[in-house]
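So that we are looking at the same thing, I have put the structure below in structure tokens.
Every protein chain except one is present and positioned as in the full complex.
A and B are the chain letters, set down in written order, and residue numbers restart from 1 in every chain.
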Amino acid sequence: MAERTVAVTADLTPAELEQLLLERPDYEVQLESLNQWQLAWRRFRRHRLALAGAALFLALVAIAIIGPFFVHYDYYEIPHPDELVYAGRPPSWISGDWDPPLLMGETARLQRDILGLVVNGARLSLVIGVGATIISVVIGAVWGGVAGYFGGWLDSVMMRIVDSLLTLPILFLILVAGKFLGRGDWPSVMLIFGLFGWLGLSRLVRSLFLSLREEDFVDAARAVGVSDGRIILRHILPNTLSPIIVAATLSVAGVIIGEAFVSFLGFGVDITQPTWGNVLTSSLDFLQQGNWWWAFFPGFAIVLTVLGINFMGDGLRDALDPRARI
Amino acid sequence: MTSVLASAQGGTRADDVVLDVRDLRTYFHVMDGTVRAVDGVDFQIRRSGRLALVGESGCGKSVTALTIMRLIDQPPGEIASGEVWFDGRDLLTLPADQMRAVRGGEIAMIFQEPMTSLNPVLTVGDQIGEAVKLHQHLRDREAFEAAVQALRDVGVPAPERRVKQYPHELSGGMRQRVMIAMALSCRPKLLIADEPTTALDVTIQRQILELIKEIQERTGTALLLITHDLGVVAETVDEVVVMYAGRIVETGTVEEVLLEPRHPYTRGLLSSIPSRGKRGQRLSVIKGVVPNPFRMPPGCKFEPRCPYAWETSVQGEPTCAQNEPELLSLGDGRASRCWLHDPRFTGRLRDYERPTAGAEEAR
Partner (left out) sequence: MIRYIVRRLLEAIPVVILTSVLIYGILLIAPGGPTARFAQNPRITGEQIAAFKHRWGLDQPIPIQYCRWAGICNPDGEGLGIFISNKGLPNILPEALGGGDNGMLHGDFGFSIVDGRPVTSVISERVVPTLILAGTAWLLWVVIAFLTGVYAAVRRYGLFDSALTVFNYVGFSLPTFWLGIMLIAVFASQLRIFPASGMWDTRTVPAFGTDRYWTLLGEDPGYVLTDLLRHLVLPVITLIVVSIAGDSRFVRSSMLDALNQDYVRTARAKGVPEWRVVTKHALRNALLPVVTNLGLEIPFLFTGAIATETIFSWPGMGRAFIQATNNYDYPVLMGILVITAIIVISANLLADILYAVVDPRISYG
């Protein structure tokens, strides 16, 4: 019987399968097993919103990478240093004045092209978002993993520290750190967000480790003398990846919003390096003059990015959930 | 085909039948396609009769019960066709408020998981009393007493204390007693028990079965038992309907089906039960799994797993792999959905009826 078994991949259409059935009536259908990630990709692919979100996010990443080569921006190059005009010009498609063409209008006072600010700001906003998330995922995974795996008093102490820090709104700490420790350059801002962003994640990882370390396969590994470090890295960590990936994806969105706010207040990246947050800094003062476009477009870029990331995160959550149907 | 079982009882009168299910089809429309969970099921239960729906998980027996109660979520479910006659009314066309009066009042149901089937934030008495209040229009005080009485009836010790407890304070067996008390509190004409003992310890299983049987005999309610456990069937019911992949594959009285299974699937089920007579032998199991609902075999649904299936080279002769058999009446109310019982294949049937020989040959 065994040699007559036909391996059939799960990708066959019912019609193809029927054909196979007719050709080989006496066989046993065996679905070739796809691994966890292949299954996840299949589910993700069917999630239309997630695909749209991923496309949106990738498009913004592409703009961040290649955009600055086309849309030039230099902080020290002031477009109209001698003019006494203070209000910015609105987008050309509103005013009808296409000389010069202004897709998103101008800032007031220095009259910079907002398109240039948005395109050049994309780089740092995205880099800080992703970079800070990587830092906090590493810290959170190690902290939560160690606490969850070893348990006991170590777990109590480590988790009480997390509890205590979580009683403070993290943004408070980030603001203080940004003001007192930040030097206004992007690596220090990224580091600050990374260093304060791991708390929630460490709780998640700890709870995953707590339940996984009771599993039989961990006992089995321990029984044959595998070291703790290897058990953590090779046996438990791979099983915690799915929820970590989902949490990390959503965290990127959180950092992008947080960075924008902190920089907007002037506690983050300084204005010589544009981000979506710090280009908004003075926009509030010119709203009364009707200069809404200055505040609108950089913020809208944030909304699009975060929306894309959230869609992706939702898709990933569904795709990586082992309980979900294939 | 509708009255396979009715004829078994030798001319059963229509008013002697409490539940008459005809050509019931329940489909689920999900992302990957349509699952025909129940695909043309007919059976009847007499007043005070006891019938079991038997089959592996996923064969559609629970969906059948939920369809009778109209508890299928629509969408994704759809009751595609069929009639469910209960006391002269077709439940499937009944207005929602009348159906609600039937549920709990005239047809009651016990579920498989006593752990999750009771509401964790309401007291036991509250949950039993709710049914009584709804259907017998009692006041709170009377409902409370009815709940105590219902618990006493199902043999719960100290019922006055138990009614005030929450489900998590009770053991699994105790909870299933509460479920039974709740179901029987309104004296239903039909009790549907969906795997009532599966989640319980073996010793408790026995007590619960005894309780159901005892109450069924005392109150004269009809019983529709849903189970995969043929041991449970033997002790509890009179008639058996075996289901596979949404269809009935065999019917008959309990003695007939258990002692002389006609369908290869039933035979497979029976031979996988451990018993004293088989001590020392290898326990046989049905190989393979229930077919994927999206990729049903075109012929007999059991063919991929059937040790007796055969190929034929004769033109025009049906083959197991490509032609699905009808539910063939075998007289005396028995029926089997297998080509073996087609008059053309009596030779093969003889091999089949020689115990185990046919199976060995087929392997």
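One rule holds in what follows: a contact is a pair of C-beta atoms (placed from the backbone, for glycine too) under 8 Å apart; a residue touches a chain by one contact, two chains touch by 3 or more.
Here the structure is a predicted model, which is why all the values come from computation and not from measurement.
Asker: From the list A:Val118, A:Leu175, A:Val269 or A:Ala319, which touches the chain that is not on show?
Answerer: Considering the complete complex, A:Leu175 is the one touching the chain left out.
Asker: Any idea which of B:Pro120, B:Pro157 or B:Gly316 touches the chain not displayed?
Answerer: Missing-chain contact among the listed residues: B:Pro120.
Asker: So one chain is hidden, and I want to know which residue out of A:Leu51, A:Val71, A:Leu103 or A:Ile161 touches that hidden chain in the complete assembly.
Answerer: Missing-chain contact among the listed residues: A:Ile161.
Asker: Over the whole complex, note the residues of subunit A touching the chain we left out.
Answerer: Output for subunit A: 160-161, 163-173, 175-177, 179-181, 253, 257, 260-261, 264-265, 267, 280, 283-284, 287-288, 290, 292, 295-296, 299, 302-303, 306-307, 310-311.
Asker: Residue by residue, what part of subunit B touches the chain that was omitted?
Answerer: So the residues of subunit B touching the unseen chain are 69, 71, 75, 100-105, 108-109, 111, 113, 116-122, 127, 130-131, 134-135, 166, 168, 179, 182.
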